[in-house]
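A single protein chain has been omitted from the complex, and every remaining protein chain is retained in its original position.
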Amino acid sequence: MNDTTLPHIVKGGIGASPKRVEDRRFLSGRGHYTDDINRPGQTYAVFKRSDVAHGVIRSIDTSAARAMPGVVAIFTGDDIAKAGIGGVPCGWQIHSKDGSPMVEPPHPVLAQGKVRYVGDAVAMVIAETVDQAKDAAEALVIDIDPLPAVSNMIAATAEGAALVHDDAKGNVCFDWHIGDKDAVDAAFAKAHKVATIDLVNNRLVPNPIEPRAAIGDFDQSTGEHTLYTTSQNPHVIRLLMGAFVLQIPEHKLRVVAPDVGGGFGAKIFHYIEEAAVTWAAAQVNRPVKWTCERSESFITDAHGRDHITHAELALAEDGAFLGLRVKTMANLGAYLSTFAPSVPTYLSATLLAGVYTTPAIYSEVKAIFTNTVPVDAYRGAGRPETTFLLERLVDVAAKTMGMDRVAIRRRNFIPADAYPYQTPVALQYDSGNHEATLARCMELADWSGFEARRAESAKRGKLRGIGMSTYLEACGIAPSAVAGALGARAGLYEVANVKVHPTGSVTLYTGTHSHGQGHETTFAQLVADQLGVPFEQVEIVHGDTSKIPFGMGTYGSRSLAVGGSAIVKAVDKIIAKSKKIAAHLMEASVDDIEFKDGKFTVAGTDKSKAFGEIALTAYVPHNYPHEELEPGLDETAFYDPKNFTFPGGCHICEVEVDPDTGVVNLLNFTAVDDIGRVINPMIVHGQVHGGVAQGIGQALLEHAVYDETGQLLSGSLMDYTMPRADNLVNIHVGTESTMCTHNPLGAKGVGEVGAIGSPPAVINAVVDALRDYGVTHIDMPATPQKIWSIINAATPRMAAE
Amino acid sequence: MYDFNYQKPAAIDDAVKALGSDPEAKALAGGMTFIPVLKQRLAKPSTVVDLAGLGLSGIRREGNALVIKAMTTHREVANSKDVADAIPALAHLASHIGDRQVRYRGTMGGSLANNDPSACYPSAVLALGATIRTTRREIAADDYFQGMFTTALEPDELIVEVSFPIPEKAAYEKFPNPASRYAMVGVFVAKTAGGVRLAVTGAGNNGVFRHTAMEQALSASFSPDAIRDVKTPEGDMNSDIHASAAYRAHLVGVMARRAVAACG
Partner (left out) sequence: MPQVKLTVNGKPATAEVEARTLLVEMLRENLHLTGTHVGCDTSQCGACVVKIDGKSVKSCTMLAVQANGSEVTTIEGLAAADGTLHPMQEMFREHHGLQCGFCTPGMVMSAIDLVESHPEGLTEQQIREELEGNICRCTGYHNIVKAIAAAWPLMHGRELPQAAE
């Protein structure tokens, strides 16, 4: 941290690392997750899902199943249609190059007429117990005529491919572009050399350890519906489900997202099961609970990534980047998930400048429907894809030019004094210092000592490699007006309600949601710091639409940058009102009141009032400026960001490859990030560790693989490689922060940087390890089989020996 | 899971009777594979006969053999001084089966009765030329394994114990499946007075097998170099998203050389 503008006035305030408030309950088994909730009279739902990727539903005979013990109700697509229930909506609209809107097929709560992926829900069985519901689901007689399926983008865009949706010709949802094509063509015309790359950004399954769950509850006497759900954004779910699916007005619909066991994007979206249990609870007039099983979550939680990209970089003789041309296909799966269209477009292509001064950029993105699980945001959402592409391409460019990988980066960095910096792809970066993060990271990782370590590995018959990524991302999105212009169908502000109680303790209601990020601690530090009250006297409440005025939830590393700014704004209002009360009590002009260290003083005098006294006065207003002020001390603020925030940094990875087996051993990982203001360093480090682990997982281990018929081959933890403790190493973390210039905290966001910056650092290291084998690119994940195949193909004699 | 009757007999005869009288009855040892199978509704036994009450646990030396009772857990094998003294490779193998929690519950007998093609124990039993003593007879390892998930056991026949001749040297090298951590390729090599035996698990498309070409080469010269040029036919290898047949065949060679080297 190189900033001291905010005074560190309170123990546990900004910059301190108090232990987390939430930990005691989690460590004692007192967490309160959705599946821990049981409502009186509760029934259990099981979804019967399609086991074919594409087919026409000829008939569903429920009669035998209905007669099974314990069955309460069975609903199919026909029941949903008869009830007039809408499809789950998409929250972002993209327009194609020709101005036409994206193809937006309905996404019914239960399949209607056709099934479109393995996992598509065909029927919902409700029974007294889960086992009874499963038994009855097995007794359903479902006749589906299989159709040819397209399980990947190559198949889906082939001539004569089966159509996932009849109105999406060629399975194209939209064909979008950004940037200046002519300027890019001109740059390539004068290029000294061109670096090119073709790559696949591997499809991932988010796998938060808590499987999704949802409980619908209905109070017949009040007509109020309640949904308990594993969500990162309960207000968004209320809005989407209430207004677009079930037509329930907000005042009759409460959505509660209690403790949530990890999200990583997968729990942002409005899923059909949420609407199904909410609706069904009112039909059967009993609570309906659904808990996803892990193998079910593999085929129903939105997947992440899955892009295919071709990119070319025009280079000048001195290594300057002249122009960048990118062509991407993005897999959307079978239906449009809530934010799917934004991921490969505005969350991805707008970052193509990275940390470089590339003057001309043009990117085209074709979004493709396939017979697979819907694809949407997963930690980083679009930015890891762009960062991987860019940081791999820069390494290829260095090779093409015969330049050092660090030198070519430095040659093209946006200089620290060039901020604010307008990129050719819409964004204006506010602050950054790429040389600072690079230099610190190289020092921590001992970059200069690498060749000696490589020689030592070679003596043991191992191939050592080092790689870096110097990245920048955009998060904390965004000005609502800008997002709206880009196709968002919701605002992107955040809300805070600060209630000061008569004795001076404080409850903060935030519209963000914590599912591991530690808001109960960080936000309490923030409030304590600003109000000068003890950290322990601040309580954070989130996750319940009946308690919190409104909110957009937690994703896109927005909680501190946007939600925290709303908190600052609300607390500012508390302080402003308190000053008026203090001025009245101390018989001074409000302009002379100063607030510091939890005390109101009159400038130039020794008169003072503690914050607690002001709070008490606000609620016991015997001596009070009634003509000017209302009693009470309770303020709400909405904060709409002025710009995206732009965290960035440098990640360096060092690996060792066993040429006999192809195993890549991770040796060191160093991350130095610029995330703006740090409230709690302990939590910040934890966020980076976790993000980096997911990035390493993408780079070395994780891959969602479909066969050509649309069956998910990596459909359980027996086949999908999750990072375990022995796959990882200790991660060296540092921060070199410049402040965000446009929000009151200077915070940029830390939730996703680890997952965004790390994958290219890992793969650059693996490519470097194999530098003697003529390798220029390796697609993720760099599994032992893949590495061995490369080594084996490059040196058949060596491998045979 | 489908519901079933549960029995926990206290005598081996009663367990055999329970299994013999009902063709739909199934035995439960440690349950580390069987319970997940039940949870996925891939099996529908009428009765589950829990073998935990039969007293079938323990390890002893018997002349030049190490005898391990069927319900001995992986953890007990891994931590046994008798095993460490007699066949340290077997303790090493057991200490890397599954995870810590699996090793507390999983049993040698359960693993051998199931004969999962990627389980570790079958390679040790086959390479060491062990004898499987059941409630009816003694079965030589070479006759016991009959392809993946298939053994010489009758439905109402239980493994009582396994007798391992103590080798001169032995070692086990495992290349785990990255996701499941089961053996993608596991090689157990044993050098005995009667020659060298080398068994491979995880890799073959018909379960555990002896690699006779390597055995011959190693009998001539017990060194990693002796098998450097011995080929493993790809056509006999399993193939999946984690490893092609060619990669598995290659890994058999690497793991075999490492196992031989580990014998010292």
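To keep things simple, chains are lettered A and B as they appear, and every chain counts its residues starting from 1.
The criterion applied here is as follows: a residue touches a chain if its C-beta (ideal position, glycine included) is under 8 Å from a C-beta of that chain, and two chains touch if they have at least 3 such contacts.
This one's a predicted model, so the numbers in the text were calculated from it and none came from an experiment.
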Which of A:V590, A:L717 or A:V775 contacts the chain that the document leaves out: A:L717
Of A:G179, A:G216, A:G242 or A:G261, the one touching the omitted chain in the full complex: A:G261
Chain not shown: contacting residue from A:L147, A:L444, A:M682 or A:A794: A:M682
Per the touch definition above, residue among B:E24, B:D99 or B:D143 touching the missing chain: B:D99
Candidates A:S295, A:Q537 or A:Q711 - the one touching the absent chain: A:S295
Hidden partner chain, residues of chain B it touches: 1-6, 8, 28, 31-32, 35-36, 38-40, 48, 50, 52, 98-102, 104-105, 180-181
Contact set of chain A toward the excluded chain (per top definition): 19-20, 22-31, 33, 35-36, 131, 207-211, 259-262, 264, 293-295, 515-518, 682-683, 685-686, 689-694, 716-718, 722-726, 728, 730-731, 754
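Rule of thumb we're sticking to: only the chains that are shown with their structure count from here on.
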Chain A-chain B separation of Cα centroids, rounded to whole Å: 44
Contact footprint of chain B on chain A as seen in their complex: 131, 134, 138, 295, 660-662, 701, 703, 705, 713-714, 717-722, 783-785, 788-789, 792, 799, 801
Chain A-touching residues of chain B, taken from the complex the two chains share: 1, 3, 40-41, 175, 178-180, 228, 240-244, 247, 250-251, 254
